[in-house]
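Below: one structure, written as structure tokens.
With one protein chain withheld, the remaining protein chains of the complex are depicted in position.
All chains are identified by letter, namely A and B, in their written order; residue positions are counted from 1 within each chain.
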Amino acid sequence: MDAYTILQQAISGVATGGIYASVALAVVMIYRAIDHFNFAQGEMAMFSTYIAWSLMHAGLPYWWAFILTLAISFLGGVLIERVIFRPIHDAPVLSHVVVFIGLLAIFNSAAGFIWDYTIKPFPSPFASGGLFGSTLISLHKAGMIAVTLVVLGLVYAFFRFTEVGLAMRAAAQNPESARLVGVRVEWMTALGWGMAAAIGAVAGMMIAHDVYLEPNMMIGVLLYGFAGAIVGGVDSPGGAVFGGFLVGIIENLVGLVPFVGSELKLTVALVLIVGVLMVRPSGIFGTRVVRRV
Amino acid sequence: MTVGAGPQAVIPPKPVRPPSGLAVAGISLRAWRRFWLVLGIVVALTLPLFAGSFTTFQLTQAAIYAIAILGLNLLTGFNGQFSLGHSAFYAIGAYTAAIMMDQWEIAYYWTLPAAGLICLVVGFLFGLPALRLEGLYLALATFALAVATPQILKFSPLEEWTGGVQGIFILKPDAPPGLPLDQDQWLYYFTLAVTAVLFVCARSLVRSRTGRAIMAIRDNPIAARSMGINTALYKSLTFGVSALYTGVAGALGAIVVQFVAPDSFTFLLAVTFLVGLVIGGVGSIPGSLAGGLFVLFLPNLAEQISKGLAWGVYGVILILLIYVMPSGAAGLVRLVTMRLAKPSG
Partner (left out) sequence: MKMTILAMSLLSAALAGAAFAGPAAAADMPGVTDTTIKIGNTNPYSGPASAYGTIGKTIDAYFRKVNAEGGINGRTIEFISYDDGYSPPKTVEQTRKLVESDNVAVVFQGLGTPTNSAVHKYLNSKKVPQLFVATGATKWGDPENYPWTIGWQPNYQSEGRIYAKYLLEEKPDAKIAILYQNDDYGKDYVQGLKDGLGDKASSMIVAEESYETSDPTVDSQVINLKSSGADVFFNVATPKFAAQAIRKVAELGWEPLHLLNNVSNSPGAVLEPAGLENSTGIISAFYHMDPTDSQWADHPGYKEWLAFMDEYYPDGDKKSTFTVFGYLAAQTMEHVLRQAGDDLSRENIMKQAASIQDLELGMLLPGIKINTGPSDYFPIEQMQMARFNGTNWELFGEIISGEIGS
């Protein structure tokens, strides 16, 4: 294994990590809003991407389709929260998990039914070719990383500097107290869902160009995105993004190890991720949970 | 400011038992419970004599899933540790049985204790580092286990043992000589017996001091520790016992299906167990039986409604079930009982 290959793998890992980071961001977003994880996040992102594809196929130029898809996804997220989750508000968390699983199945099945399983190429807003003309990383992948970082910045600013962001964090962590100070908890949750759906849509549209659009596009991505969010610290947007990149790099470099090769790549990557959790049980940048009596 | 998912965020509040001294339609709740139990036993024992071998086979599988779900219930429902990785223990149990029967020609009934023992140890060992993790983080760790399992089973150097991607065949055992039962019926009764034993054991475990300690850890780990309960030991042991149950289920599953392959044990199986746990009723032992029946028959129902959207319809049914019974079937039964019950005497 020469140094150039290692470099290539590392950079390719950063590029793939960009995929995971964007999904991890959506994961964190929903976590911030509802204090648990939405298994259907990946399928919702995939469905949004198909909507974008349909719009473009109907003649809309890229950026119009992009913006319209964001709006539709946002509304869809809000609707799902209001219509599907409001009635079971008081149900135990595990029941919510089953509803997420149900949503996953519905989106996946519907996408296959409506748009078939043949892979569809998805356009990129960035020009084709390599970054600075090299073969190390394509313009699209570099662009995707840039977009992820921009969205991260927006999310961070939203939670840190806006009133609405603060209200949303309060509503998620302590609904009763938040209500007492006048926060409209239900609408905060719905808003969080909408934002998570929109971020997921962005992730989906960026990813689809690299992995090709098909109904099962996000299943593997979600696993790594989830892992990235956890490893980075699921309550920290920056941490989750960092975690996503880390997972991408680990995954690619592990494939270089001689005995392991690609046959155990997934296993070793997961073992390493769990190993990180052993050392930092709340993720690298996650807030440590300290319970005092 | 403390933040993050603690155990409270993931497990449901303790199920409420209807207070004794209540009656429905003049008959005490205790008598009712006994009635349903006897009826259930009678129906279970006589069913294969009337149902065809295919339905017998289906019910045997449902019982096996019920055992696996009970294992998960012990860990998640009674001890508050969230696991998305029980398909791994099921696979270990299944492959243990397959290798023992295929390569060493050991009789099928010995594979169950072997599978249980191996899974007890593996579960305990997994539970040790898992002590440091909670909620979502534990979910990921267990999920990683489930996802990695098929890949490990396909690993080339292990192919001699595991059969690699081709899997392993097992011969179906015959009924003991003298009994007028065919293979399906015998396996049904055998599984039924194992199920009964395991469920009774689970019930006595839950009602014992150990059980109370386990549940105390779920409800308030700090209080539990301050009362002198060795939380680390109990949590790891529960992991082990939970894995034991699911491993025995896996071994039974292998015997009944007569085939094991890596594709039978993907993370979707772990998700199925979780769904069965919730629909049956978290923290309810009879609920696990209902869960087993649900996960076997629900996909068939969904398929009958629409083949093209089979998975989608399954998802819709899941969501509707949660609406109707947010705390699972056991929760619904409890609710109905409370509505109908009046103080007796």
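By definition in this document, contacts are C-beta pairs under 8 Å (C-beta built on N, C-alpha and C of every residue); 3 or more make two chains touch, one makes a residue touch a chain.
From a predicted model like this one, the values you see are computed outputs, not experimental measurements.
Novice: Touching the hidden chain in the complete assembly: which of B:117, B:175, B:205 or B:310 does that?
Specialist: Result: among the candidates, B:310 touches the missing chain.
Novice: Per the definition of touch given earlier, which of A:73, A:109 or A:189 contacts the omitted chain?
Specialist: A:109
Novice: Name, in rising order, the residues on subunit A that touch the hidden chain in the full complex.
Specialist: 1-2, 4-5, 8-9, 12-13, 15-16, 19, 105, 108-109, 112, 116-121, 130, 135, 138, 207, 210-212, 214-216, 219-221, 223-224, 251-252, 255-256, 261-263, 266
Novice: Which subunit B residues touch the hidden chain?
Specialist: Within subunit B, the residues touching the omitted chain are 35, 38-39, 42-43, 46-47, 49-55, 57-58, 61, 147, 151, 154, 164-167, 169, 253, 257-259, 261-264, 266, 268-269, 296, 299, 302-303, 307-308, 310-311, 314.
The rule we apply is simple: only the chains that are shown with their structure count from here on.
Novice: Roughly how far is subunit A from subunit B, centre to centre by C-alpha average, rounded to an integer in Å?
Specialist: Chain centres of subunit A and subunit B, defined by C-alpha means, are spaced 31 Å apart.
Novice: For a test of understanding, state which residues of subunit B touch subunit A in their complex under the given definition.
Specialist: Counting only subunit B, the residues touching subunit A are 1-6, 9-13, 76, 129, 132-134, 136-137, 139-141, 143-145, 147-148, 151-152, 154-156, 222, 226, 271, 274-275, 277-279, 282, 308-319, 322-323, 326-328.
Novice: Across the complex, what residues on subunit A touch subunit B?
Specialist: My answer: residues 31, 35-37, 84, 87-88, 90-95, 97-99, 101-106, 108-110, 113, 173, 223, 226-227, 230, 234-235, 263-264, 266-267, 270-271, 273-274, 277-278, 281-283, 286-287, 289-291, 293.
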